[in-house]
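Dropping the structure in here first, questions after.
Just one protein chain is left out here, and the rest sit where they should.
On to chain A.
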Amino acid sequence: MKKKEMVAMLLAGGQGKRLKGLTKSIAKPAVYFGGTYRIIDFPLSNCTNSGIDTVGVLTQYEPLVLSSYIGIGSDWDLNRKNGGVFVLPPHEREDGSNWYRGTADAIYRNLKFVDQFDPEHVLILSGDHIYKMNYNAMLQYHLERKADCTISVIDVPLEEASRFGILNTEENLRIYEFEEKPAKPKSTLASMGVYIFKWDVLRRALLDDGEESDSSHDFGKDIIPTLLSKGKSLYAYPFEGYWRDVGTVTSLWEANMDLLSDNPPLNLNDPSWRIFTRNPNQPAQYVAPGAKVSGSLINEGCIVRGEVKHSVLFYGVEIGEGSVITDSVIMPKVKIGKNVRIHKAIISENTVIEDYMEIGTDRENEDEILLIDNRSKKRKSVPAKTI
(Lines give C-alpha, C1' and ligand atoms only; values in the text may rest on other atoms or scores of the structure.)
Protein backbone atom coordinates (compact mmCIF):
# COMPACT_ATOMS: atom_id res chain seq x y z
CA MET A 1 0.00 0.00 0.00
CA LYS A 2 1.36 3.41 -0.93
CA LYS A 3 2.20 5.66 2.01
CA LYS A 4 -0.47 8.25 2.75
CA GLU A 5 0.13 11.67 4.22
CA MET A 6 -3.15 11.60 6.12
CA VAL A 7 -5.92 9.07 6.67
CA ALA A 8 -9.33 10.10 8.03
CA MET A 9 -11.18 8.10 10.66
CA LEU A 10 -14.86 8.96 10.96
CA LEU A 11 -16.63 8.06 14.19
CA ALA A 12 -20.10 6.97 13.15
CA GLY A 13 -21.04 4.40 15.75
CA GLY A 14 -23.26 6.51 18.01
CA GLN A 15 -26.93 5.91 18.47
CA GLY A 16 -27.92 9.53 19.03
CA LYS A 17 -30.63 8.86 21.60
CA ARG A 18 -31.59 12.52 21.75
CA LEU A 19 -32.85 12.28 18.20
CA LYS A 20 -35.55 9.96 19.54
CA GLY A 21 -37.54 8.16 16.86
CA LEU A 22 -35.24 9.34 14.09
CA THR A 23 -32.53 6.98 15.28
CA LYS A 24 -34.79 4.11 16.18
CA SER A 25 -33.36 1.90 13.46
CA ILE A 26 -30.51 3.93 11.96
CA ALA A 27 -27.31 5.41 13.36
CA LYS A 28 -27.17 9.17 13.90
CA PRO A 29 -24.86 9.87 10.91
CA ALA A 30 -27.49 8.30 8.64
CA VAL A 31 -30.22 10.72 9.76
CA TYR A 32 -31.61 12.87 6.94
CA PHE A 33 -30.73 16.54 6.64
CA GLY A 34 -31.33 19.43 4.26
CA GLY A 35 -33.81 18.00 1.79
CA THR A 36 -31.54 15.41 0.21
CA TYR A 37 -28.57 14.66 2.46
CA ARG A 38 -27.72 12.45 5.39
CA ILE A 39 -25.56 13.95 8.15
CA ILE A 40 -22.53 11.83 7.17
CA ASP A 41 -22.48 13.43 3.69
CA PHE A 42 -20.91 16.52 5.21
CA PRO A 43 -17.71 15.00 6.67
CA LEU A 44 -17.41 12.61 3.69
CA SER A 45 -17.77 15.44 1.16
CA ASN A 46 -15.35 17.57 3.16
CA CYS A 47 -12.81 14.74 2.87
CA THR A 48 -13.30 14.46 -0.89
CA ASN A 49 -13.16 18.22 -1.39
CA SER A 50 -10.04 18.43 0.80
CA GLY A 51 -8.26 15.79 -1.27
CA ILE A 52 -8.39 13.07 1.40
CA ASP A 53 -9.00 9.80 -0.38
CA THR A 54 -8.72 7.29 2.46
CA VAL A 55 -11.48 7.21 5.06
CA GLY A 56 -12.31 4.60 7.68
CA VAL A 57 -15.90 4.80 8.92
CA LEU A 58 -16.29 3.30 12.39
CA THR A 59 -19.76 1.90 12.86
CA GLN A 60 -21.44 0.14 15.73
CA TYR A 61 -25.09 1.02 16.32
CA GLU A 62 -27.48 -0.15 13.53
CA PRO A 63 -24.87 -0.17 10.77
CA LEU A 64 -26.99 -1.62 7.96
CA VAL A 65 -28.45 1.58 6.50
CA LEU A 66 -25.20 3.46 6.97
CA SER A 67 -22.95 0.87 5.39
CA SER A 68 -25.24 0.14 2.48
CA TYR A 69 -25.62 3.88 1.98
CA ILE A 70 -21.86 4.36 1.77
CA GLY A 71 -21.46 1.30 -0.46
CA ILE A 72 -18.16 1.43 -2.31
CA GLY A 73 -18.07 5.20 -1.84
CA SER A 74 -18.47 6.11 -5.49
CA ASP A 75 -20.91 8.92 -4.73
CA TRP A 76 -18.14 10.70 -2.81
CA ASP A 77 -15.50 9.70 -5.33
CA LEU A 78 -14.05 7.45 -2.64
CA ASN A 79 -13.94 4.29 -4.75
CA ARG A 80 -10.16 4.43 -5.17
CA LYS A 81 -7.70 1.71 -6.09
CA ASN A 82 -5.26 2.86 -3.43
CA GLY A 83 -7.34 3.92 -0.45
CA GLY A 84 -11.04 4.77 -0.61
CA VAL A 85 -13.73 4.35 2.01
CA PHE A 86 -13.86 1.41 4.42
CA VAL A 87 -16.66 0.61 6.85
CA LEU A 88 -15.09 -0.70 10.05
CA PRO A 89 -17.50 -2.43 12.46
CA PRO A 90 -16.31 -3.92 15.78
CA HIS A 91 -14.91 -7.39 15.28
CA GLU A 92 -13.76 -10.46 17.15
CA ARG A 93 -10.08 -11.05 17.65
CA GLU A 94 -7.88 -13.74 19.15
CA ASP A 95 -8.04 -12.06 22.55
CA GLY A 96 -11.82 -11.91 22.52
CA SER A 97 -14.59 -9.78 21.15
CA ASN A 98 -15.61 -6.37 22.35
CA TRP A 99 -17.79 -3.49 21.33
CA TYR A 100 -16.06 -0.17 20.88
CA ARG A 101 -15.77 1.16 24.44
CA GLY A 102 -15.28 4.79 23.45
CA THR A 103 -14.13 7.06 20.67
CA ALA A 104 -10.44 6.37 21.26
CA ASP A 105 -11.06 2.65 21.66
CA ALA A 106 -12.68 2.54 18.22
CA ILE A 107 -9.43 3.80 16.68
CA TYR A 108 -7.33 1.58 18.97
CA ARG A 109 -9.12 -1.50 17.68
CA ASN A 110 -8.39 -0.45 14.11
CA LEU A 111 -4.67 0.24 14.46
CA LYS A 112 -3.94 -2.32 11.77
CA PHE A 113 -6.26 -0.54 9.36
CA VAL A 114 -4.42 2.76 9.80
CA ASP A 115 -0.99 1.11 9.86
CA GLN A 116 -1.41 -0.43 6.42
CA PHE A 117 -1.41 3.09 4.94
CA ASP A 118 1.56 4.13 7.11
CA PRO A 119 0.28 7.72 7.35
CA GLU A 120 2.14 10.67 8.82
CA HIS A 121 -1.08 12.07 10.24
CA VAL A 122 -4.55 10.89 11.16
CA LEU A 123 -7.67 13.01 10.95
CA ILE A 124 -10.38 12.12 13.45
CA LEU A 125 -13.92 13.20 12.54
CA SER A 126 -17.34 12.69 13.97
CA GLY A 127 -20.41 11.93 11.95
CA ASP A 128 -22.88 14.25 13.63
CA HIS A 129 -22.03 17.79 12.58
CA ILE A 130 -23.14 19.94 9.69
CA TYR A 131 -20.34 22.11 8.30
CA LYS A 132 -18.10 22.66 5.30
CA MET A 133 -14.42 22.62 6.17
CA ASN A 134 -11.16 22.30 4.29
CA TYR A 135 -9.21 19.70 6.29
CA ASN A 136 -6.22 20.25 4.05
CA ALA A 137 -5.96 23.86 5.25
CA MET A 138 -6.04 22.53 8.81
CA LEU A 139 -3.29 20.03 7.97
CA GLN A 140 -1.10 22.86 6.64
CA TYR A 141 -1.65 24.74 9.93
CA HIS A 142 -0.78 21.57 11.86
CA LEU A 143 2.41 21.13 9.81
CA GLU A 144 3.45 24.77 10.15
CA ARG A 145 3.30 24.50 13.94
CA LYS A 146 4.93 21.08 13.96
CA ALA A 147 2.10 20.12 16.32
CA ASP A 148 1.55 16.67 17.73
CA CYS A 149 -2.13 17.32 17.68
CA THR A 150 -4.31 20.08 16.25
CA ILE A 151 -7.89 20.48 17.37
CA SER A 152 -10.37 22.48 15.36
CA VAL A 153 -12.25 24.97 17.49
CA ILE A 154 -15.17 27.30 17.05
CA ASP A 155 -16.00 30.36 19.09
CA VAL A 156 -19.27 29.77 20.94
CA PRO A 157 -21.32 32.18 23.08
CA LEU A 158 -20.12 32.12 26.70
CA GLU A 159 -23.51 31.03 28.01
CA GLU A 160 -23.44 27.92 25.79
CA ALA A 161 -19.79 27.05 26.39
CA SER A 162 -20.55 24.60 29.18
CA ARG A 163 -22.23 22.26 26.65
CA PHE A 164 -18.95 21.70 24.81
CA GLY A 165 -15.41 20.52 25.31
CA ILE A 166 -13.60 23.80 25.98
CA LEU A 167 -9.95 24.47 25.13
CA ASN A 168 -7.89 26.90 27.13
CA THR A 169 -4.98 28.23 25.09
CA GLU A 170 -2.02 30.54 25.29
CA GLU A 171 -1.94 33.54 23.01
CA ASN A 172 -0.33 31.58 20.17
CA LEU A 173 -3.24 29.12 20.42
CA ARG A 174 -1.12 26.41 22.04
CA ILE A 175 -3.45 24.41 24.26
CA TYR A 176 -2.62 24.08 27.95
CA GLU A 177 -5.90 22.73 29.23
CA PHE A 178 -8.91 20.81 27.95
CA GLU A 179 -12.13 20.78 29.94
CA GLU A 180 -15.03 18.57 28.96
CA LYS A 181 -18.32 20.45 29.56
CA PRO A 182 -16.94 22.78 32.28
CA ALA A 183 -19.42 24.33 34.71
CA LYS A 184 -17.42 27.58 34.65
CA PRO A 185 -15.79 27.83 31.24
CA LYS A 186 -12.59 29.89 31.07
CA SER A 187 -12.75 30.37 27.33
CA THR A 188 -15.23 30.15 24.50
CA LEU A 189 -13.14 27.98 22.17
CA ALA A 190 -15.21 24.82 21.77
CA SER A 191 -13.79 21.64 20.27
CA MET A 192 -15.54 20.63 17.04
CA GLY A 193 -14.48 17.02 17.47
CA VAL A 194 -12.10 17.38 14.52
CA TYR A 195 -8.55 16.35 15.41
CA ILE A 196 -5.35 15.89 13.44
CA PHE A 197 -2.74 13.76 15.21
CA LYS A 198 0.74 12.77 14.26
CA TRP A 199 0.11 9.08 13.82
CA ASP A 200 3.13 7.90 15.83
CA VAL A 201 2.08 10.11 18.77
CA LEU A 202 -1.55 8.96 18.66
CA ARG A 203 -0.56 5.35 18.15
CA ARG A 204 1.59 5.40 21.30
CA ALA A 205 -1.16 7.14 23.27
CA LEU A 206 -3.80 4.66 22.12
CA LEU A 207 -1.63 1.67 23.04
CA ASP A 208 -1.08 3.12 26.53
CA ASP A 209 -4.75 4.05 26.93
CA GLY A 210 -5.87 0.63 25.75
CA GLU A 211 -4.11 -0.95 28.75
CA GLU A 212 -5.74 1.41 31.27
CA SER A 213 -8.65 -0.39 32.88
CA ASP A 214 -10.10 2.76 34.47
CA SER A 215 -10.00 4.83 31.28
CA SER A 216 -13.20 5.64 29.46
CA HIS A 217 -11.19 5.43 26.20
CA ASP A 218 -12.45 8.77 24.99
CA PHE A 219 -10.54 11.42 23.05
CA GLY A 220 -11.86 14.35 25.07
CA LYS A 221 -11.77 12.73 28.49
CA ASP A 222 -8.61 10.64 28.22
CA ILE A 223 -6.34 10.98 25.21
CA ILE A 224 -6.16 14.78 24.99
CA PRO A 225 -5.60 15.36 28.75
CA THR A 226 -2.92 12.65 28.80
CA LEU A 227 -1.07 14.19 25.87
CA LEU A 228 -1.27 17.60 27.58
CA SER A 229 0.08 16.20 30.81
CA LYS A 230 3.00 14.69 28.88
CA GLY A 231 3.86 18.13 27.47
CA LYS A 232 3.02 17.31 23.85
CA SER A 233 2.38 20.26 21.59
CA LEU A 234 -1.32 20.69 20.98
CA TYR A 235 -2.74 23.60 19.02
CA ALA A 236 -6.18 24.98 18.46
CA TYR A 237 -7.20 25.62 14.86
CA PRO A 238 -9.81 28.36 14.75
CA PHE A 239 -12.62 27.60 12.33
CA GLU A 240 -14.82 30.36 11.06
CA GLY A 241 -17.95 29.42 9.26
CA TYR A 242 -21.14 27.55 9.80
CA TRP A 243 -20.91 24.59 12.17
CA ARG A 244 -23.76 22.90 13.90
CA ASP A 245 -24.13 19.90 16.16
CA VAL A 246 -27.40 18.25 15.18
CA GLY A 247 -27.66 15.83 18.07
CA THR A 248 -31.17 16.74 19.22
CA VAL A 249 -34.53 17.00 17.51
CA THR A 250 -34.54 20.75 18.13
CA SER A 251 -31.03 21.38 16.82
CA LEU A 252 -31.71 19.20 13.78
CA TRP A 253 -34.84 21.23 13.08
CA GLU A 254 -33.01 24.52 13.62
CA ALA A 255 -30.16 23.54 11.31
CA ASN A 256 -32.71 22.69 8.61
CA MET A 257 -34.41 26.06 9.12
CA ASP A 258 -31.00 27.77 8.77
CA LEU A 259 -30.98 26.72 5.12
CA LEU A 260 -34.13 28.66 4.31
CA SER A 261 -33.19 32.30 4.54
CA ASP A 262 -32.56 34.26 1.34
CA ASN A 263 -28.83 34.23 2.11
CA PRO A 264 -28.32 31.05 4.12
CA PRO A 265 -25.23 30.78 6.35
CA LEU A 266 -24.51 27.38 4.80
CA ASN A 267 -24.39 27.60 1.02
CA LEU A 268 -25.32 24.28 -0.58
CA ASN A 269 -25.15 25.70 -4.11
CA ASP A 270 -21.40 26.27 -4.20
CA PRO A 271 -19.99 24.37 -7.20
CA SER A 272 -16.48 24.53 -5.74
CA TRP A 273 -17.55 22.74 -2.55
CA ARG A 274 -20.32 20.34 -3.45
CA ILE A 275 -21.94 18.17 -0.85
CA PHE A 276 -22.15 14.73 -2.40
CA THR A 277 -24.90 12.32 -1.55
CA ARG A 278 -26.50 9.22 -2.91
CA ASN A 279 -28.91 10.39 -5.57
CA PRO A 280 -32.40 8.90 -5.33
CA ASN A 281 -32.92 9.61 -9.04
CA GLN A 282 -36.38 11.08 -9.01
CA PRO A 283 -38.14 13.05 -11.74
CA ALA A 284 -38.36 16.82 -11.40
CA GLN A 285 -40.60 18.22 -8.70
CA TYR A 286 -44.06 19.29 -9.82
CA VAL A 287 -45.65 22.42 -8.44
CA ALA A 288 -49.34 22.32 -9.35
CA PRO A 289 -51.57 25.22 -10.35
CA GLY A 290 -52.79 26.86 -7.17
CA ALA A 291 -49.84 25.66 -5.11
CA LYS A 292 -47.79 28.17 -3.15
CA VAL A 293 -44.17 27.68 -2.27
CA SER A 294 -41.97 30.21 -0.52
CA GLY A 295 -38.89 30.32 1.67
CA SER A 296 -38.46 26.58 1.24
CA LEU A 297 -36.09 23.89 0.07
CA ILE A 298 -37.73 21.24 -2.10
CA ASN A 299 -36.19 18.12 -3.61
CA GLU A 300 -36.92 16.24 -6.80
CA GLY A 301 -39.78 13.77 -6.92
CA CYS A 302 -42.07 16.02 -4.84
CA ILE A 303 -45.60 16.85 -5.92
CA VAL A 304 -46.89 20.01 -4.29
CA ARG A 305 -50.56 20.92 -4.59
CA GLY A 306 -50.93 22.85 -1.35
CA GLU A 307 -48.95 25.57 0.39
CA VAL A 308 -45.40 25.15 1.64
CA LYS A 309 -43.92 27.95 3.70
CA HIS A 310 -40.51 27.99 5.31
CA SER A 311 -40.10 24.22 5.20
CA VAL A 312 -37.79 21.50 3.89
CA LEU A 313 -39.19 18.73 1.68
CA PHE A 314 -37.11 15.63 0.95
CA TYR A 315 -37.60 13.60 -2.22
CA GLY A 316 -40.87 11.93 -3.14
CA VAL A 317 -43.08 13.97 -0.80
CA GLU A 318 -46.66 14.58 -1.92
CA ILE A 319 -48.76 17.38 -0.51
CA GLY A 320 -52.46 17.47 -1.23
CA GLU A 321 -54.68 20.39 -2.14
CA GLY A 322 -55.59 22.81 0.61
CA SER A 323 -52.83 21.61 2.92
CA VAL A 324 -50.54 24.15 4.58
CA ILE A 325 -47.07 23.20 5.78
CA THR A 326 -45.16 25.76 7.82
CA ASP A 327 -41.77 25.68 9.58
CA SER A 328 -41.47 21.92 9.13
CA VAL A 329 -39.15 19.23 7.85
CA ILE A 330 -40.81 16.53 5.75
CA MET A 331 -38.62 13.49 5.19
CA PRO A 332 -38.59 11.22 2.11
CA LYS A 333 -41.73 9.71 0.61
CA VAL A 334 -44.14 11.22 3.12
CA LYS A 335 -47.68 11.42 1.76
CA ILE A 336 -49.74 14.31 3.07
CA GLY A 337 -53.44 14.35 2.22
CA LYS A 338 -55.77 17.25 1.59
CA ASN A 339 -56.51 20.14 3.95
CA VAL A 340 -53.83 19.12 6.42
CA ARG A 341 -52.15 21.68 8.68
CA ILE A 342 -48.61 21.02 9.86
CA HIS A 343 -46.63 23.53 11.90
CA LYS A 344 -43.16 23.20 13.45
CA ALA A 345 -42.80 19.46 13.06
CA ILE A 346 -40.47 16.86 11.67
CA ILE A 347 -42.35 14.15 9.80
CA SER A 348 -40.23 11.04 9.45
CA GLU A 349 -39.74 8.92 6.35
CA ASN A 350 -42.68 7.11 4.70
CA THR A 351 -45.29 8.56 7.04
CA VAL A 352 -48.82 8.94 5.71
CA ILE A 353 -50.81 11.91 7.01
CA GLU A 354 -54.48 11.64 6.26
CA ASP A 355 -56.86 14.38 5.11
CA TYR A 356 -57.86 17.07 7.64
CA MET A 357 -55.13 16.19 10.13
CA GLU A 358 -53.75 18.99 12.26
CA ILE A 359 -50.25 18.68 13.62
CA GLY A 360 -48.62 21.20 15.93
CA THR A 361 -51.18 23.92 15.30
CA ASP A 362 -52.43 24.38 18.86
CA ARG A 363 -49.31 23.42 20.75
CA GLU A 364 -48.85 24.35 24.38
CA ASN A 365 -45.09 24.63 24.17
CA GLU A 366 -44.04 26.74 21.17
CA ASP A 367 -40.41 25.63 21.48
CA GLU A 368 -41.12 21.97 21.22
CA ILE A 369 -40.60 20.39 17.81
CA LEU A 370 -43.03 17.57 17.18
CA LEU A 371 -41.58 14.42 15.73
CA ILE A 372 -44.15 12.40 13.83
CA ASP A 373 -43.92 8.94 12.35
CA ASN A 374 -46.54 6.37 11.43
CA ARG A 375 -46.82 5.27 15.05
CA SER A 376 -47.20 8.72 16.58
CA LYS A 377 -50.34 9.48 18.51
CA LYS A 378 -49.82 13.23 18.73
CA ARG A 379 -52.18 13.99 15.92
CA LYS A 380 -55.54 15.53 15.88
CA SER A 381 -58.08 14.62 13.31
CA VAL A 382 -60.73 17.19 12.58
CA PRO A 383 -64.11 15.98 11.39
CA ALA A 384 -64.43 16.18 7.65
CA LYS A 385 -65.78 19.52 6.58
CA THR A 386 -68.21 19.87 3.79
CA ILE A 387 -67.30 22.54 1.30
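In the analysis below, a contact is a pair of C-beta atoms (placed from the backbone, for glycine too) under 8 Å apart; a residue touches a chain by one contact, two chains touch by 3 or more; residues count from 1.
To be clear about the criterion, contacts and distances are computed from a predicted model.
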Which of "Glucose-1-phosphate adenylyltransferase subunit GlgD", "L(+)-tartrate dehydratase subunit beta", "3-phenylpropionate dioxygenase" or "Acetolactate synthase" matches, in UniProt, the chain that is not displayed: "Glucose-1-phosphate adenylyltransferase subunit GlgD"
Touch criterion as defined above, residue of A:Gly35, A:Gly83 or A:Gly165 at the omitted chain: A:Gly35
Contact with the hidden chain (one of A:Leu111, A:Val287 or A:Val324): A:Val287
From A:Cys47, A:Ile224, A:Ile298 or A:Val340, residue that would touch the chain that is not displayed: A:Ile298
Which residue of A:Leu167, A:Ile275 or A:Ile319 touches the chain not shown here: A:Ile275
Absent chain, residues of chain A that touch it: 34-36, 74-75, 259-260, 262, 264, 268-269, 274-277, 279, 281, 283-300, 308, 312-314
